[in-house]
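This is the structure I want to talk about, given as structure tokens.
A single protein chain has been omitted from the complex, and every remaining protein chain is retained in its original position.
Read from first to last, the chains carry the letters A and B; within each, the first residue is number 1.
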Amino acid sequence: MSSGLQLAADAADKVPAPSIEYGKLSPMLIVFGIAVAGVLVEAFVPRKARYVTHLVVALGGMAAAFGAVLALIPGVKDSGGEIAAVGAVAVDGPTLFLQGTLLLLGIVSVLLMAERKLEPGGDAFAPQAAAAPGSAQEKEAAAAGLRQTEVYPLAMFALGGMLLFPAANDLLTLFVALEVMSLPLYLLCGLARRRRLLSQEAALKYFLLGAFSSAFFLFGVALLYGYSGSVRLDRIAVATGGAMDNDALLLIGLAMVAVGLLFKVGAVPFHSWTPDVYQGAPTPITGFMASATKVAAFGALLRFFYVALPGMKWDWRPMMTGVAIVTMVVGAVIAITQTDVKRMLAYSSIAHAGFILTGMIAANEAGASSTLFYLVAYGFVTLGAFAVVTLVRDAGGEATHLSRWAGLGRRSPLVAGVFAVFLLAFAGIPLTSGFSGKFAVFQAAADGGAGSLVIVGVLCSAIAAFFYVRVIVLMFFSEPRADGPTVVVPSVMTTAAIALGVTVTVVLGIVPQPVLDLADKAALFVH
Amino acid sequence: MTQTLVSAASGALLATGEGGPGLHSVPATGVFDATWLVIALPLLGAAVLLLGGRRTNRFGHWLGTLLAVGSFFVGLALFSAMLDASDADRSVNQHLWDWVSVGSFQAEVGLHLDQLSMVFVLLITGVGSLIHIYSIGYMEHDENRRRFFAYLNLFLASMLLLVLANNYLLLYVGWEGVGLASYLLIGFWQHKPSAATAAKKAFLMNRVGDLGLAVAIFLMFTTFGTFSFDQVLSGNAQASGGTFTGIDLMLLLAACGKSAQFPLQAWLGDAMEGPTPVSALIHAATMVTAGVYLITRSAELFNASPDAQLVVTIVGAITVLFGAIVGCAKDDIKKALAASTMSQIGYMILAAGLGPIGYAFAIMHLVTHGFFKAGLFLGAGSVMHGMNDEVDMRRYGGLRKYMPITFVTFGLGYLAIIGFPLLSGYFSKDKIIEAAFAKGGTSGYVLGSVTLVAAGLTAYYMTRVMLMTFFGRERWKEAPVGAPADWHEPHPHESPKSMTLPMIVLAFGSVFAGGLFVLHDSFVNWLTPVTGFSEGDSPFSEYAVTGMAVAMVALGALVAYVQYARREVPAVAPQGSFITVAARKDLYQDAVNEGLVMRPGQYLTRMLVWLDLRGIDGFVGGLAAFIGGTSSRVRKVQTGFARSYALSMFGGTALVVAATLMARMA
Partner (left out) sequence: MNLYAPILALGGIAAAFGVVSLVAGALTGPKRYNRAKLEAYECGIEPTPQPAGGGRFPVKYYLTAMLFIIFDIEIVFLYPWAVYFDSLGIFGLVEMALFIATVFVAYAYLWRRGGLEWD
């Protein structure tokens, strides 16, 4: 006991003021800044002006953060990446690549959240989230035309967490980023205007299971700290190099941390929340979660395994290979029998998590770069697909049951055609970004000695192609239903989001090389 | 690849100290810049007529003819420019555009015009123009005349592309193009089931040959890394003898398909279902000679493989006899002429197989044959035109009085083909017989004898055609056995000017072309820079060969005279000996094809269909059902209860931890 006190006293004299590289952290600082500013807007700006102010702050802030990312690129190119904030944050190629991607996805997501032309009563979010579903207060709030604007600061907090997630260079920062990213998302999931019970159930499930997975994560962090004496990824890497008689701490720790991260990417067997949450959450939030969360979580997963555990490759690869195979198979197989568009896309996102894991497991530079490329391609396709889902509506809100989509191609060829492009990209048909991405990860995996994964991946792609094409057939070759849903003409914001999605999908399908090159250059982690 | 080839080429050049007869060309300048026009004009015609539809009905045939003639005049201009140029500048290369350029795979669209292709350009556009003119009259009453001219123009363009391409890949495009045009034109009267079947038969048998060309091109690309004539045929391409033999045999297979040579000869007789101008242009004068062009063009490749050359001569020899024997027994005038075509092309292929001693004569015979065979077909068409489309020669007889112009032009063509002294066929066929003997050795004797015998057979069956059609009793005046009730006697009459004029022009060619060609050896000298030429050494003197040939011809004609002029020609074919029966049935070619290819093919197909239905579809269907069923079962795990989700996560974590620990154990 006394020695412990003595230690503390010694430390008291020595604690130096830490140095914080504000410039290198500026993308994250800007996003957190606008999130806090969003809270102030909510507090002080008159109700009528809030919507516009939020949009200006959020979009402007994200654009500024994107500019900051661009400004950081030359420095990282020269130095190969640096570690900032006393070892807590790594600013290197993958960080900047993913932060840029996340900011673009964030901008598109905010455009979708801000859409107010589709829903007769307002936007996709509950008029008063605190009112019980079906209660008198809720009806009152709906009648009064209330529209809440807290989603913007919440989304910005989540985005800030996502920006930090792939950049975190120690396990505690990683955990903080995980929670900062997740907590606003739990809340956002429960805000749907329609089918509120489903939405709230989704939010609660997501929260409970998220907390459960966080516990595993934290336990893993503790074990790794116990093994290596540090939470910094690079020091863990050094410690794994040393000879230790008992690796159980390390192995269990890495498995537990992996569980926490795999939960966030929605890999099997930690995927069970995905369909329920994707279905229940307001569709713009689903799009945001499915694209941006996945990008951030895979970034963190890449950094954790590539920086902290490169020497443990032979220990974690069999386990991760198994997870990737199960993820691809379960995602593709269960998606076949889904009857709800959003659930189908949820299972598709699970299958895609498996494909992305395939690239990650290659455990070489090509693995990192192909994963980065896949994330860009996948993020935009997913956002675009969920954006299209918001357009197809009937009296009950979004018409998400697949049978309602029959013959959509006859009545709204443009919307159905755009959706078909996204589905083809999901299926990995050539001339879409999905093909370029799949090709890249499978090639990396094959080069990295994971041939079995590639075979399973290709087979699962074939199974998956079945249900994507089935939807296309349904849309274009079935008779339209008389009482079928209508396609609502959205405002310029959703239109822009979808147009961007289509453009990225097609351009990355036809000329993927520039972005592949960029991902290649960005694929070096700083240690 | 290209680099090594070029360096290897220059090395070989230094070693031998001479360029050899290989292909060398200079970029096109001056008049030669217009080479592409030769192809573009008929192509334009085809495009306008096909895309313009009914709107072009009124002037379609004029437009088609005009463009064909225009193309001929461009050809003449090129020819005169080539006459002015020195030997070295006569071979020009016109690069049009890059077609595919991926890595080491370089394909360009470019034209190669030299003495050999010049001959073909003139023949194709010249005879083509005449047949366009003839068709104006012949197809006057056909409601689809515009479409007919569109196809003819399409054929001209494809055939010109075939002979002008500067690489094998582009040649293949033209090769397929003429196949398509031929298919469309054989089946032009598709309302007749026989025509539709014949078109299909021609197309399918040609596919077999096309496969050969495709494989030959693959082999070239893997061996030489290129398929441009300039490099493959430079005379310095390096490969093993076996490779050369392989490429050559594949090229020969292609030639057999297109030129109706044994064993792919069966389609030509049926192809006579097409309108007669088509038979004249495509299935006598031009397209069927594409095989001869291919072999002559690839002379460098064939010279490198004596084995392949021997096979070529054997194929030619078999076909020469095959066609001649079949021709002796046919009563259908067009089929008799078709058999004759097969036989005559056999001569050319045989000559081309002889190597440098034969190439020039093969082409010479090709050109003279183009004249007289086209003339003969047009004559036959003219006869049919006057005889209510009757084709059975046993229903003809004594027609010389009714159609004098047809009689004279047909007669001149007849004299030319049997090799009557001093007419075209005499010179060109005589040269081939000489060359066959000059090959030397046993094979020289065998080939020479075959060509001599065939010359006699030719005289026999052509005299038979001539006598049965224009001489003897006017058998068409009597009603045929089993004639329909509304049968009425035909009124033979001479054809209109648009039809007789081309016949007259072709007759001039039949008479004089051969003489002009051998004058000062002008034709051989013209082609020598491209194909090379060597004398060979014949065991017999030139005069001895000529004497034997003329004697054989006289003998054949005499036998025919005895059989068909001195005796009455029965209106119904007599039983005949077994040889006659066999010849009437095309020496059982269809039976052989059916037995050897069609039936086994059908069985194979049925077996595959069964396998596909039961095996593959069953497997695929079962797999789909299995996955779907699995999906339905597994989705029940998704209960919606957070507690079961948490349990599954917990179990998953346990598994993941266990797997990680296990990995270390293992």
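The rule is short, and it goes like this: contacts are C-beta pairs under 8 Å (C-beta built on N, C-alpha and C of every residue); 3 or more make two chains touch, one makes a residue touch a chain.
Predicted model only: the values in this text are computed from it and were never measured.
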Chains on display which the left-out chain touches in the complete complex: A
Of A:V52, A:A132 or A:V511, the one touching the omitted chain in the full complex: A:A132
Hidden-chain contact residue, picked from the options A:A17, A:A395, A:L414 or A:A482: A:A17
Contacts of subunit A with the absent chain, listed as residue ranges: 12-18, 20, 36, 39-40, 42-44, 130, 132
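Operating definition for what follows: only the chains that are shown with their structure count from here on.
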Centre-of-Cα separation between subunit B and subunit A, whole angstrom: 64
Contacting residues of subunit B [partner subunit A, same complex]: 624, 627-628, 630-632, 634-635, 637-638, 640, 642, 644-646, 648-649, 651-653, 655-657, 659-664, 666
Residue ranges of subunit A in contact with subunit B within the complex: 204-205, 208-209, 212-213, 216, 247-248, 251-252, 254-256, 258-259, 262-263, 268-270, 272-273, 275-276, 314-319, 322-323, 330, 333-338, 463, 466
